[in-house]
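The complex appears here minus one protein chain, its other protein chains still in place.
Every chain is named by a letter (A, B and C) in the order it is written, and numbering of its residues begins at 1.
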């Protein structure tokens, strides 16, 4: 099995090192990740300049681009064969609910999926990530399971792992994405040159976090697994929009 | 009515100028757009540095950030009241099918929608955009219609306009997103310093472009209007994933 | 006479507009400036990606690069003939003493000089620039004088203009660069995500600002004109270094 790893925290991040180590006896691993922290990069693609690909001392490759660039470049220009799987992470922090829209970690997996490869994004769901080893073990188990029983159809899985010792996990559960409250407003600051600048504020707290959601699962100490899709059509609104237009 | 305009081509782009001019007698217009071309930015948010907001000679504001940053900053830190609408565009080029995943134009509208504002992305669907005036007129008509009859529920509309003289349009039609073939592979080049670099290749041709899709509508010289959603849960796969997991 | 204008504040900055307007009946003017504020860019050259050149509505060209890139690209790839002069500015703020090391405005003129063109950097010496018209008038007079009497040898001139109404200027004077005290230390801040970041602090106050220096001239309400060189060899230390090495 050939697995391509990427992330949005940068090729040097502890999460991707844990991941590579956990999987290396199960599969041929290639790491292609951003040269610097690109958290929040979403699916952005670099169109106005070319990308370069360099190899670090530990054998990981790094790209001066986004997570999406990394997977795109690896799959369409670097690897000789399509990988059997793309895994992105382990992200430093949760990617639940609306986070998935902004996440570079999820985006790297999405790019794999768009290119026809079963893909998985994995995140450690806390602010002060302590248990990367737990998430790495979870990733390893999913890969081992897939080696036994592949999915019937291509999937794009979004996995969030509670930041706990492995023994305290209470299993895996299939979830839907919850929703967050609106983000906090931007935070205004003065620079030392007395200019006003604005920091993007923190994400909102969970709003729709009831049973069945990713938020709920993680609070229950369970690994949350959400299948994602990439067709943004709002099917439920097609009729009401037709109605509004008098079609 | 107060409308916030943004785009991903930059505050100086002809598309946003056409849009502002077409709407200024229908609504109070504020323009907050990126200081430079950010095509392909998707929903990326700038988290590692603060943003600055400057005012150009023509009254447009520009931000050293992404389209999403622009709308986020305008709505949560600059405008005194929530705008009644966010309009993003007129994009230089189509945003149909999978393009919506990568588009900064769609992302700016998405950010408005996430912040509770009805939002619309509008794109001129050709490579060599000639008829911005047509798209501006289409935007004007939609806004005029909404002034008469608002939507019953918040919407995030993705509008693609054929690049034709206005008189040659054949009406508006509600569509779903089509799909493209996989993108072209990256294009390898040598720099003058003899380093290998890679350009992200062109988007794929339309694949699922049959009746009912945005691709089809535009080919029929019709304005395509697709309602978008932001919940990426793949509901149709929940059962098969549960099955795989033996839940 | 053909003059190439650039700056480091961006092609949209009021300083370069004043400059272009003041010179347009004396010379053929081409403006090629950075697409965004690149203050502090020094002589940096963009080597890891290519540059693009775009034309704004007002006829100015802008480049997604540094001030040095702009002049380099204009002279070696865009203009049909070598310009007769490169003028960079009018900078928003002084470029005196050690500032010249960091200044993108001075760097744009330096690049012109390195490419064999007499070059001039012009700055408005205050924090809250009010009198761009004064500096524009000064630039106009210098160009008019040069049309009458060119320099005997190529020069790289660094001009600083007091931020005063033109009538209050007390003439031009040749100066040497003064020196500043060390810069203020970096300023530590916490981001809304509770990360520690550091802003580069303000430049130091003038230290060597006695008679003959640029600082002194400007304080005397005079236009400071300093000829600059680009050979960084410390000739006065050659002997003591040889001595240390026992040569």
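Everything below uses one rule, namely that a residue touches a chain if its C-beta (ideal position, glycine included) is under 8 Å from a C-beta of that chain, and two chains touch if they have at least 3 such contacts.
Because the structure is a prediction, the values reported are computed rather than measured.
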| Touching the left-out chain: which of C:22, C:107 or C:125? | C:107
| remark: chain B residues touching the chain left out here are 48-50, 52, 64, 184, 187, 189, 191-193, 199-202
| note | Where chain C meets the chain that is not shown, the residues are 37, 39-48, 50-53, 66, 68-69, 72-73, 76-77, 98, 100-102, 104, 107, 110, 114-116, 149, 151-153, 155-158, 172-174, 176-177, 179, 182-186, 188-189, 195-201, 225-238, 240-242, 244-245, 247
| message | Using the document's contact rule, name the residues of chain A that touch the chain not shown here. | response | 12, 35-36, 47, 56-57, 64, 193
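The criterion applied here is as follows: only the chains that are shown with their structure count from here on.
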| query | Whole-Å distance, chain A centre to chain B centre, using C-alpha means? | reply | 23
| request: Could you please state the distance in Å, as a whole number, between where the Cα atoms of chain A are centred and where those of chain C are centred? | output: 45
| Any idea how many Å lie between the Cα centroids of chain B and chain C? | 39
| note | Going by residue number, chain A touches two or more other chains at 48, 50, 52, 184, 189, 199-201
